[in-house]
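Some chains omitted; the rest stay in position.
Chain lettering (A and B) follows the sequence in which the chains are written, and residue indices restart at 1 in each chain.
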């Protein structure tokens, strides 16, 4: 990977499963379907995890960018 | 669903019941009637939930975008 801009890395992760760490300590996992410059994202087949255990299955979720710490391909 | 922008997912959820998680740990549920680029939203037939139990029935609510963690079709 030879990205020069951070959003290129999100683009490379599109349609792949990602881990999303939130500022409140929770975690979303799901398939990354969309993102924008605010790092608002949409996940499909999303699950919420807390302290390593599954908390909720959510289907499609829109996550507001300013709640996100990091996004990483699963 | 083949969205390229996150707001497309909100548009697809318009007039459907959604779950909205807030940064303060509370939750709104209601029919998504409107949203804007700040993720300010309007819900109808809204209910506030806390720790899984109904706290208030609110009718129409305007929720300021910067208080929102995530929005997901119910």
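Throughout what follows, a contact is a pair of C-beta atoms (placed from the backbone, for glycine too) under 8 Å apart; a residue touches a chain by one contact, two chains touch by 3 or more.
Quantities reported herein were computed from a predicted structural model and do not represent experimental measurements.
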Per this structure file, total copies of the shared sequence (2 shown): 7
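By our rule, only the chains that are shown with their structure count from here on.
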Centroid spacing, where centroids are CA-atom means, of chain A and chain B in whole angstrom: 18
Of chain B, residues touching chain A in the complex: 1-10, 13, 19, 23, 39, 65-66, 68-73
Residues on chain A engaged by chain B in the complex (per definition of touch): 22, 24, 28, 33-36, 40-42, 44, 46, 58-64, 66-67
